[in-house]
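Here the complex is missing one protein chain, while the rest keep their positions.
Think of it as A and B in the order they're written, each chain with its own count starting at 1.
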Amino acid sequence: MSTIEAIQAPRSRYFFEALAPGGRRAFFLLGTVATCLLFAFPVFWLVLTSLRPGYAVYYVHRGSDFTLDNFREVLSQEIVLKALWNSFAIATLATVLSLGVTATSGYMLSRFRGTIPTAWFGAIYVFRCVPYVSWVLPLYFVTRAMGIFDTYWGLLLPHVAVHICFFSWIMKGFFDGIDPSMEYAAMIDGCSRWGAFLRVALPAAVPGLTALAVLCWLYTWNEFLFALILTAQNTPILTVVMAQFVHELGMEWHLMSATAVLALGPALIVTIFGQKYVIRGLKI
Amino acid sequence: MAEVILTNVRKTYGAVVAVEDLSLSIADHEFVVFVGPSGCGKSTTLRMIAGLEDTTRGTISIGSRVVNGLQPKDRDIAMVFQNYALYQHMSVYDNLAFGLRNRRVPAAQIDAAVRHAARTLSIETLLERRPRQLSGGQQQRVALGRCIVRNPKVFLFDEPLSNLDAQLRGQMRLEIKELRQRVPTTSVFVTHDQVEAMTLGDRIVVMKDGLMQQVGSPLELYRRPVNRFVASFIGSPAMNFFDVHVTAVPMGFRLSADGIDLELPQRRFAGLGAHAGRAVTIGVRPQHLRLGCTQVDQVGLSGQVMVTEQLGDEQVLAVRVGAGDIRVAGIDPELSLPTGTRINVAVPMDNLHLFDAASGVAIR
Partner (left out) sequence: MAGVANPMAGFRLVAVDEKKRFMLALIAPAVLVLVFFQILPILTGANASFRDWHLNDPKKTWIGLTNYAYVVRDREFLNVVLPNTFGFLAASVAASLIAGLMLALLLNRQFPGRWLVQTIVLLPLMVAPVIAAIMIRWMFNDQFGIVNVILEAFGIAPIAWLTQKWTAFFAILLTDVWLWTPWFALLLLAALQSLPPEPFEAAQIDAASAWRTFRYITLPMLRPVIVVCVVIRAIDAFRTFDIVWTISGGGPARATEVFSIYAYVEAFQFLNFGRGSAAAVLGAIIIVVFAMALYRLLNRWVEVSR
């Protein structure tokens, strides 16, 4: 009721509307440009730093010598190449595994009622809240004990564990939005429960899955804490390698920046192609 | 092709009883319609036959095979859903072929079956489209097609027409009837619309609050409802009811209430004997009331016209009799009856329905 009255109340004049149409447009434009500058500046600075020779990085804003040597140098380091590949593989595999594991879990939360779903929902809600520090440190001991420390599995599975709670929750939302009678029809058409899930419900959830895949990939690609604690020399990860360039020992800002710009490339590609699907699919 | 037999079927969800002790046998090729108000357990019954819900108690058999515990896919049934439930990510062709592919039917045979079904339903030109690109009626046809390609033992329909507009609904009703003559598969059809029930069903099952009220042919239900609920549910406009007091008089019974005073002969209404001195409910269909004075074997009422509804081919009156309103249908549309006009209406005694006022059970 109050909404309707409120809407019908006489038009009040606010600052924004008081501006002439031209002024409004200018205001809008100014705001947009300022926002873009604010968001782009750290990245811009990163790119600028990566293009400066090593001796000039302390005064990025002064002088005009630019070079691509930094990129040449980091790409000649074997550990960077290895880390690029490892990060890519881990991010991709973690995305596939996380989605696979949470699609089923979210589907079950969406389609069934009873003690099992309630208990599972409670569990993921609680474990979602647990801070990383309280498990990433013991996780170090656990992966060591399992003999998977500093291997793909030793980083992959914890990453999947990170995503289980949140993604199950979101996936439940996706499946809630899909009419279950489609699956009933499939079951009557000769599918088992698994068949109905895999061949009817899952394809219908593809927009949501795509959105999550993009976010999951970006998150894993950029993740640092787990990579720092759960890997060593055998499995270098890009974020860790980058951070090591500016370790107390050698402040190699130019190399760090060059690697970071390299790391930005795949993320940029994923975002540019994925943003449409993310916005379309991510309705919670 | 098969018969479907339900024996003492019961379904509860926690404390909610959705279906209570339902026994019914549906003959081969028969078209049975479940009808009843919202929440009466029609869909639940259908879903139990489909195997989408398990029964709490009782057995269901299809074609003399007990199917309790069988997966829907193993029951050899097909189902049309209220919202069609077409597979959105598949073309119409793939929607129709899906069930056959699941059963590993050879591709050539699938193609023949799909094209035949599409021809039957005149959707041949739509085969390459996605469900989203179809109108409601077209989607409905695809849903029907998905059933007939499979040639299952039983068709199940869960309110398939309720998402369509009135005109399309009438048309699809005819199409389903026509389809039935070509494909006489045993069918169970759920609806809350009594017109659909009357026009489609060989037999109708009326349900209320999980309980089966009456089973019978449309005419049987219309002519001899077993209780007040069935009487009120079947027929449009709905039956008029008024509560009266019964007193025994020589050779008959006198039924009286405010503004009503009828005498019924003992000979034809022997059942009333047990109700002398108590209240009963009289039911009269609006179509059975005629304007004019009481003749032989009729009883009469008089009242004041309150509202007239002009339908073009007839008028329907709301008439105040005593304290209540009754509806009178089938009035000549040319007749002018301003509000307040006093009229007499009469009804043949054969068309009177009498119910126990407390329990609603028909008095015969």
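FYI, contacts are C-beta pairs under 8 Å (C-beta built on N, C-alpha and C of every residue); 3 or more make two chains touch, one makes a residue touch a chain.
Keep in mind that what you see is a predicted model, and the values were worked out from it rather than measured.
> In the full complex, which of A:Leu139, A:Ala186, A:Leu209 or A:Leu255 touches the chain missing from this view?
If we include the chain that is not displayed, A:Leu139 is the one touching it.
> Touching the left-out chain: which of A:Leu51, A:Met242 or A:Leu255?
Spelled out, the listed residue whose C-beta touches the missing chain is A:Met242.
> List the chain A residues touching the unshown chain?
Against the missing chain, chain A presents residues 3, 6-9, 11-12, 14, 16-17, 28, 31-32, 35-36, 38-40, 42-43, 45-46, 49, 58-61, 100-102, 104-105, 107-108, 112, 116-117, 120, 123-124, 126-139, 141-142, 146, 157-158, 160-161, 164-166, 168, 193-194, 197, 211, 215, 218, 221-225, 238-239, 242-243, 246, 253, 256, 260, 263-264, 267-268, 270-272, 275, 278-284.
Methods note: only the chains that are shown with their structure count from here on.
> If you average the CA atoms of chain A and of chain B, how many Å lie between those two points?
From the centre of chain A to the centre of chain B is 55 Å.
> Can you check the complex and tell me which residues of chain B touch chain A?
47, 50-52, 71-73, 75, 77-79, 81-83, 85-89, 98-99, 102-103, 146, 150
> Which bits of chain A are touching chain B when the two form their complex?
Touch list, chain A to chain B: 179, 181-182, 184-193, 195, 200, 203-204, 206.
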